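A protein chain is absent from this complex, but the other protein chains hold their places.
Then we have chain A:
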Amino acid sequence: MAVCIAVIAKENYPLYIRSVPTQNELKFHYTVHTSLDVVEEKISAVGKSLGDQRELYLGLLYPTEDYKMFRKLHNSFTDVMCNPFHNPGDTIQSKAFDGIVSGMMVQTG
């Protein structure tokens, strides 16, 4: 389904990024990186209108509900964060998370 899944830290660096056609990984890096502009814009807009009460949910950036993947990914991400050995801010290195992501990826071959 998906070709590239990335989790971005709030300080703007990737916690996790994986794409299926591995030979053209850099392209996806660029795509994800440039799409952050929109996120930043949304955050700044929210910050302006609501003051301190930050609404952290920015809405869907893309019709992801077609695939219902966000919930699954987010649950897995929460699990990773609940791991007492995980240091928030470090890149995600989790087999379980990898597995979930792989399940969402386009099945090639």
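One rule holds for everything that comes next: a residue touches a chain if its C-beta (ideal position, glycine included) is under 8 Å from a C-beta of that chain, and two chains touch if they have at least 3 such contacts; residues count from 1.
Keep this in mind: contacts and distances are computed from a predicted model.
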Of "Trafficking protein particle complex subunit 9", "Small ribosomal subunit protein uS9m", "DNA replication complex GINS protein PSF3" or "Glycosyltransferases", the UniProt protein name belonging to the chain not shown is "Trafficking protein particle complex subunit 9"
Touching the hidden chain, out of A:A9, A:M69 or A:M104, is A:A9
Provide the residue numbers of chain A that touch the chain removed from this figure.
9, 11-14, 25-26, 29-30, 33-34, 36-38, 40-42, 89
